[in-house]
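Missing here: one protein chain of the complex. Every other protein chain is in place.
Coming up: chain A.
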Amino acid sequence: MGRASGERRCREYCSSKIVAMVLKVFFPSCCSSAESGILIGRWISEQNSAVILAVVHFPFIPVQVKQYLSEVQRVTKVSVSVLGSWSNSKQEKEESLSEFLEDLGTIFSHEPWIQISKEGDSKFWSCSTLQKHCNNPKEEEIILVYYDQRKVMLSHLHPPLDTATSTDHKADDASKLSAIFDTVAKSKVLFMTDRYDDGPIKLTHWQSDGVEASIIVELMKQASVPACMLLTFLVSLVSGICRSRVLTFWPLSFLWSKLSTCEQLGHRLQHLQVISSNKKAQTQTQLMRKANIFVSLLIDVALGILLMSWLYRKNRIGHLADTLIPMADHVAEELQDLLQWLMGAPAGLKMNRALDQVLGRFFLYHIHLWISYIHLMSPFIEMILWYVGLSACLGLTVALCILSDIIALLTFHIYCFYVYGARLYCLKIYGLSSLWRLFRGKKWNVLRQRVDSCSYDLDQLFIGTLLFTILLFLLPTTALYYLVFTLLRLLVVIVQGLIHLLVDLIDSLPLYSIILRLCRSYRLAAGVKFRVLEQRDGKPLRLLMQINPLSYGSVVQTYRLPTYSCYPKDSWASLCKKLFLGELIYPWKHKGEKQD
């Protein structure tokens, strides 16, 4: 809280100064102990600020420096130029040196020419500008801003998420900041030169600690190319098989689309394709996406293997199979009891006895079929579970999806009951609503989308009213069956929904970004804050720029991986309306399929 307010205050401070045309010099903190030389950097004229990238030491040949700079400019496409001079005198000030530095300004013409000098023991730096072509040599205020070159180079500035709502002022600030960040990030090539390289020019800037430590990384880089090629080949082989004609003709393709395991596998296949593609990630977002997918896949598979190792120890599969069949039996028995209860006079409701008996017997027969089917299956259940459990090595999400599918298959009878009940109820509701209009002598005008009055024939009226009466008196019975089975169905759907929520969570969580935020918080920047180092009259204000990390919420929001599952699109009200009208609801995905 305090930090945020401090940042805001600093920002306001800076922006208010910008209005008064303050010269800002962004100085890399690693160069503060460099030897005297000239400053190389980029001049951003619209912000009246200079971003210093490196210091070139004496001695140098101006032509070589110019050549070097043009080369850098060609590679990085940043207009790098000599901005001024830098003197770091350990001893007392030498008059000749300062004069020499001023003369340099005539060789490298830059407007304004910045002169920064640091006295040996004093904490305060002096900084001045030289403007030769300006007639009024007014004293400009200068702010020295220190920045960590490495952090700024590596960090990725995130624009504020609420750009639409934020004021222009804020957006303006963000674009200014991003210009500085861009400048530093683009001139990465400049920092590649090693300290021990013997070039014509000696530079001081941030340098990596060398390449010795990253031999393993280099090896992995070398190995990753054939690995990626192999992976690509395998993935294309698998997807080719999946797309072959044998597996896509009608009933099978229908079956695939209903099994959540297949959906999840397809999703993972896409992820593999993304990872193994040879193309280099173009932008930061794509790179992060790749990394996120990779880490998510890795963790998923690790969890899956953990689960598998737990499952296959101590014959747990066998135990599971032994409990599964009695459980299914138990559910069927409970359903039978429920149906018997419904066939009586449940809760003292006035039901139509004949229809009640017919419906009850129909459903009982269905359960009978189901139980015999389960018993037919029971010898093979353990084997099936054993083989299915192997798929856990493909990832925890796949295992969870298989669990969801098994639940769907084992509660298939409930789904059937629900569909029968809903269809019957829907028929009645629609019949009743249209016959009620007939009862009042009205009809639905399709062309005008309204209810019009209509004169019916006598026989139409008679049959309509007869049917209306019959449907009205049979409605409570149907509605009760529909209600009970809808509740059961909703229970199953909620369980499946929870499983899918978990799968979606694993699928969509940007784990790499979160780890990055945790360990290298500067890599994901949301903005900057300034800390005042020194402030004294007559001396330039010195600020330290620190990077504000992105909050965890916006990390997840920005780098969330897209998932395949369709969330329920309708609101609670429309869901209730659908339930009332007896339309079939599929909150998650189309589930339930015929086994044979």
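The rule is short, and it goes like this: a contact is a pair of C-beta atoms (placed from the backbone, for glycine too) under 8 Å apart; a residue touches a chain by one contact, two chains touch by 3 or more; residues count from 1.
As a convention for this text, contacts and distances are computed from a predicted model.
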Hidden subunit of the complex - UniProt protein name among "Adenylate kinase isoenzyme 6 homolog", "Ribosome biogenesis regulatory protein", "DnaK protein, expressed" or "Phosphatidylinositol N-acetylglucosaminyltransferase subunit C": "Phosphatidylinositol N-acetylglucosaminyltransferase subunit C"
Listed residues A:Lys77, A:Lys221 or A:Arg353, member touching the removed chain: A:Arg353
Contact with the hidden chain (one of A:Ser175, A:Ser372, A:Thr469 or A:Gln535): A:Thr469
Residue among A:Leu461, A:Leu544 or A:Ile585 that touches the chain left out of view: A:Leu461
Residue among A:His319, A:His375 or A:Arg440 touching the omitted chain: A:Arg440
Positions on chain A where the hidden chain makes contact: 345, 350-354, 438-441, 455-459, 461-466, 468-470, 473-474
